[in-house]
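Okay, structure first, notes after.
FYI, not all chains are in this one, though none of them got moved.
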Amino acid sequence: MTGDITLLGYGVSAIGPAIAVGLIFAAYINGVARQPEAQGKLQPIAILGFALAEALAIFGLVLFFIAFFV
Amino acid sequence: MTGDITLLGYGVSAIGPAIAVGLIFAAYINGVARQPEAQGKLQPIAILGFALAEALAIFGLVLFFIAFFV
Amino acid sequence: MTGDITLLGYGVSAIGPAIAVGLIFAAYINGVARQPEAQGKLQPIAILGFALAEALAIFGLVLFFIAFFV
(Lines give C-alpha, C1' and ligand atoms only; values in the text may rest on other atoms or scores of the structure.)
Protein backbone atom coordinates (compact mmCIF):
# COMPACT_ATOMS: atom_id res chain seq x y z
CA MET A 1 0.00 0.00 0.00
CA THR A 2 1.57 3.24 -1.14
CA GLY A 3 0.54 6.86 -1.39
CA ASP A 4 0.36 9.90 0.86
CA ILE A 5 -2.31 10.01 3.52
CA THR A 6 -1.95 13.74 4.27
CA LEU A 7 -4.34 14.60 1.42
CA LEU A 8 -7.10 12.71 3.24
CA GLY A 9 -7.02 15.43 5.90
CA TYR A 10 -7.73 18.18 3.37
CA GLY A 11 -10.31 15.97 1.69
CA VAL A 12 -12.55 15.50 4.69
CA SER A 13 -12.12 19.16 5.72
CA ALA A 14 -13.67 20.11 2.34
CA ILE A 15 -16.87 18.05 2.79
CA GLY A 16 -18.61 20.35 5.24
CA PRO A 17 -17.81 23.78 3.76
CA ALA A 18 -18.96 22.62 0.31
CA ILE A 19 -22.29 21.35 1.67
CA ALA A 20 -22.60 24.66 3.57
CA VAL A 21 -22.05 26.66 0.36
CA GLY A 22 -24.73 24.53 -1.27
CA LEU A 23 -27.22 25.15 1.56
CA ILE A 24 -26.51 28.90 1.62
CA PHE A 25 -26.81 29.43 -2.14
CA ALA A 26 -29.89 27.18 -2.32
CA ALA A 27 -31.55 29.42 0.30
CA TYR A 28 -30.33 32.52 -1.57
CA ILE A 29 -31.83 31.22 -4.86
CA ASN A 30 -35.10 30.33 -3.14
CA GLY A 31 -35.28 33.76 -1.51
CA VAL A 32 -34.67 35.61 -4.79
CA ALA A 33 -37.16 33.34 -6.62
CA ARG A 34 -39.84 34.23 -4.05
CA GLN A 35 -39.01 37.94 -3.70
CA PRO A 36 -36.80 39.21 -6.56
CA GLU A 37 -36.67 42.71 -5.01
CA ALA A 38 -34.95 41.29 -1.88
CA GLN A 39 -31.78 40.33 -3.77
CA GLY A 40 -29.93 43.44 -2.53
CA LYS A 41 -30.53 42.44 1.12
CA LEU A 42 -29.84 38.72 0.66
CA GLN A 43 -26.60 38.97 -1.33
CA PRO A 44 -24.34 40.27 1.50
CA ILE A 45 -25.76 37.63 3.89
CA ALA A 46 -25.03 34.85 1.38
CA ILE A 47 -21.49 36.15 0.72
CA LEU A 48 -20.84 36.47 4.49
CA GLY A 49 -22.03 32.94 5.20
CA PHE A 50 -20.08 31.60 2.23
CA ALA A 51 -16.86 33.25 3.45
CA LEU A 52 -17.29 32.02 7.04
CA ALA A 53 -17.92 28.40 5.90
CA GLU A 54 -15.26 28.38 3.15
CA ALA A 55 -12.67 29.58 5.70
CA LEU A 56 -12.72 26.12 7.35
CA ALA A 57 -11.67 24.47 4.05
CA ILE A 58 -8.99 27.13 3.46
CA PHE A 59 -7.63 26.34 6.96
CA GLY A 60 -7.42 22.70 5.81
CA LEU A 61 -5.61 23.78 2.62
CA VAL A 62 -3.04 25.77 4.63
CA LEU A 63 -2.60 22.95 7.16
CA PHE A 64 -2.04 20.51 4.25
CA PHE A 65 0.95 22.53 3.08
CA ILE A 66 2.21 22.79 6.71
CA ALA A 67 1.86 19.01 7.26
CA PHE A 68 3.16 18.08 3.77
CA PHE A 69 6.24 20.27 3.53
CA VAL A 70 7.23 20.87 7.22
CA MET B 1 -3.54 -4.99 0.83
CA THR B 2 -2.11 -3.03 -2.08
CA GLY B 3 -2.98 0.11 -3.98
CA ASP B 4 -2.46 3.85 -3.63
CA ILE B 5 -4.24 5.65 -0.79
CA THR B 6 -3.67 9.16 -2.16
CA LEU B 7 -6.79 8.89 -4.34
CA LEU B 8 -8.88 8.53 -1.18
CA GLY B 9 -8.02 12.15 -0.38
CA TYR B 10 -9.46 13.41 -3.67
CA GLY B 11 -12.42 11.07 -3.28
CA VAL B 12 -13.66 12.47 0.02
CA SER B 13 -12.97 16.04 -1.10
CA ALA B 14 -15.45 15.44 -3.97
CA ILE B 15 -18.36 14.37 -1.72
CA GLY B 16 -19.30 17.82 -0.44
CA PRO B 17 -18.98 19.90 -3.64
CA ALA B 18 -21.11 17.40 -5.57
CA ILE B 19 -23.87 17.50 -2.93
CA ALA B 20 -23.61 21.31 -3.01
CA VAL B 21 -24.03 21.36 -6.82
CA GLY B 22 -27.09 19.15 -6.35
CA LEU B 23 -28.61 21.46 -3.72
CA ILE B 24 -27.92 24.59 -5.78
CA PHE B 25 -29.34 23.23 -9.06
CA ALA B 26 -32.33 21.71 -7.24
CA ALA B 27 -33.13 25.16 -5.82
CA TYR B 28 -32.54 26.71 -9.26
CA ILE B 29 -34.97 24.22 -10.89
CA ASN B 30 -37.54 24.81 -8.14
CA GLY B 31 -37.24 28.58 -8.56
CA VAL B 32 -37.65 28.44 -12.35
CA ALA B 33 -40.57 25.98 -12.01
CA ARG B 34 -42.34 28.42 -9.68
CA GLN B 35 -41.46 31.63 -11.51
CA PRO B 36 -40.23 30.97 -15.09
CA GLU B 37 -39.64 34.71 -15.67
CA ALA B 38 -37.06 34.78 -12.83
CA GLN B 39 -34.62 32.54 -14.71
CA GLY B 40 -32.48 35.51 -15.78
CA LYS B 41 -31.93 36.56 -12.13
CA LEU B 42 -31.41 33.04 -10.77
CA GLN B 43 -28.92 31.77 -13.37
CA PRO B 44 -25.91 33.94 -12.33
CA ILE B 45 -26.54 33.08 -8.63
CA ALA B 46 -26.60 29.36 -9.42
CA ILE B 47 -23.43 29.57 -11.54
CA LEU B 48 -21.66 31.62 -8.81
CA GLY B 49 -22.59 29.14 -6.08
CA PHE B 50 -21.62 26.22 -8.33
CA ALA B 51 -18.18 27.74 -9.01
CA LEU B 52 -17.51 28.53 -5.32
CA ALA B 53 -18.44 24.97 -4.22
CA GLU B 54 -16.72 23.19 -7.13
CA ALA B 55 -13.49 25.08 -6.33
CA LEU B 56 -13.03 22.95 -3.19
CA ALA B 57 -13.00 19.76 -5.30
CA ILE B 58 -10.63 21.35 -7.85
CA PHE B 59 -8.29 22.18 -4.92
CA GLY B 60 -8.42 18.46 -4.04
CA LEU B 61 -7.65 17.55 -7.67
CA VAL B 62 -4.61 19.86 -7.72
CA LEU B 63 -3.41 18.63 -4.31
CA PHE B 64 -3.74 15.02 -5.59
CA PHE B 65 -1.22 15.75 -8.36
CA ILE B 66 1.06 17.54 -5.82
CA ALA B 67 0.88 14.63 -3.34
CA PHE B 68 1.12 11.94 -6.07
CA PHE B 69 4.01 13.27 -8.15
CA VAL B 70 6.03 15.43 -5.67
CA MET C 1 -6.31 -8.33 4.72
CA THR C 2 -5.93 -8.36 0.95
CA GLY C 3 -7.34 -6.38 -1.93
CA ASP C 4 -6.59 -3.07 -3.63
CA ILE C 5 -7.39 0.12 -1.71
CA THR C 6 -7.12 2.41 -4.75
CA LEU C 7 -10.70 1.69 -5.74
CA LEU C 8 -11.85 3.07 -2.36
CA GLY C 9 -10.79 6.49 -3.61
CA TYR C 10 -13.08 6.30 -6.63
CA GLY C 11 -15.83 4.80 -4.46
CA VAL C 12 -16.09 7.71 -2.05
CA SER C 13 -15.75 10.21 -4.94
CA ALA C 14 -18.97 8.71 -6.35
CA ILE C 15 -21.05 9.29 -3.18
CA GLY C 16 -21.60 13.00 -3.66
CA PRO C 17 -22.32 13.15 -7.42
CA ALA C 18 -24.88 10.36 -7.07
CA ILE C 19 -26.71 12.23 -4.29
CA ALA C 20 -26.50 15.39 -6.38
CA VAL C 21 -28.03 13.69 -9.44
CA GLY C 22 -30.79 12.44 -7.17
CA LEU C 23 -31.49 15.92 -5.78
CA ILE C 24 -31.45 17.53 -9.24
CA PHE C 25 -33.77 15.01 -10.91
CA ALA C 26 -36.10 15.00 -7.89
CA ALA C 27 -36.45 18.78 -8.25
CA TYR C 28 -36.91 18.37 -12.03
CA ILE C 29 -39.71 15.82 -11.47
CA ASN C 30 -41.33 18.05 -8.84
CA GLY C 31 -41.19 21.05 -11.15
CA VAL C 32 -42.72 19.19 -14.10
CA ALA C 33 -45.38 17.66 -11.82
CA ARG C 34 -46.37 21.15 -10.64
CA GLN C 35 -46.16 22.86 -14.01
CA PRO C 36 -46.13 20.37 -16.93
CA GLU C 37 -45.75 23.21 -19.46
CA ALA C 38 -42.40 24.20 -17.86
CA GLN C 39 -40.66 20.99 -18.93
CA GLY C 40 -38.94 22.69 -21.89
CA LYS C 41 -37.30 25.26 -19.57
CA LEU C 42 -36.39 22.82 -16.79
CA GLN C 43 -34.81 20.08 -18.93
CA PRO C 44 -31.62 21.98 -19.97
CA ILE C 45 -31.10 23.16 -16.34
CA ALA C 46 -31.38 19.58 -15.06
CA ILE C 47 -28.99 18.27 -17.74
CA LEU C 48 -26.49 21.09 -17.02
CA GLY C 49 -26.54 20.45 -13.26
CA PHE C 50 -26.28 16.69 -13.84
CA ALA C 51 -23.21 17.14 -16.07
CA LEU C 52 -21.47 19.52 -13.63
CA ALA C 53 -22.00 17.14 -10.66
CA GLU C 54 -21.18 13.97 -12.61
CA ALA C 55 -17.86 15.53 -13.72
CA LEU C 56 -16.50 15.14 -10.16
CA ALA C 57 -17.04 11.35 -10.32
CA ILE C 58 -15.51 11.20 -13.82
CA PHE C 59 -12.42 12.99 -12.41
CA GLY C 60 -12.24 10.20 -9.79
CA LEU C 61 -12.53 7.58 -12.56
CA VAL C 62 -9.64 9.15 -14.50
CA LEU C 63 -7.52 9.52 -11.36
CA PHE C 64 -8.15 5.83 -10.57
CA PHE C 65 -6.53 4.82 -13.88
CA ILE C 66 -3.63 7.22 -13.20
CA ALA C 67 -3.09 5.88 -9.66
CA PHE C 68 -3.58 2.24 -10.69
CA PHE C 69 -1.37 2.05 -13.81
CA VAL C 70 1.25 4.82 -13.25
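Labels A, B and C are assigned to the chains in the order they are written; within every chain, residues are numbered from 1.
Definition applied: contacts are C-beta pairs under 8 Å (C-beta built on N, C-alpha and C of every residue); 3 or more make two chains touch, one makes a residue touch a chain.
Computed from a prediction, not measured in an experiment: that's the story for all the values here.
Enquirer: With 3 identical chains placed here, how many copies of the sequence make up the full complex in this file?
Expert: So the full homo-oligomer, as given in this file, consists of 5 copies.
Quick note on the criterion: only the chains that are shown with their structure count from here on.
Enquirer: Could you put a whole-Å number on the gap between the CA centroids of chain A and chain B?
Expert: Each chain's C-alpha centroid was found; their separation is 10 Å.
Enquirer: Using the touch rule from the top of the page, what residues of chain C touch 2 or more other chains?
Expert: In chain C, residues 5, 67 touch at least two other chains, as defined above.
Enquirer: Give the list of chain A residues in touch with chain B in this complex.
Expert: Interface residues on chain A, with respect to chain B: 1-12, 14-30, 32-34, 36, 39, 50, 54, 57, 61, 64, 68.
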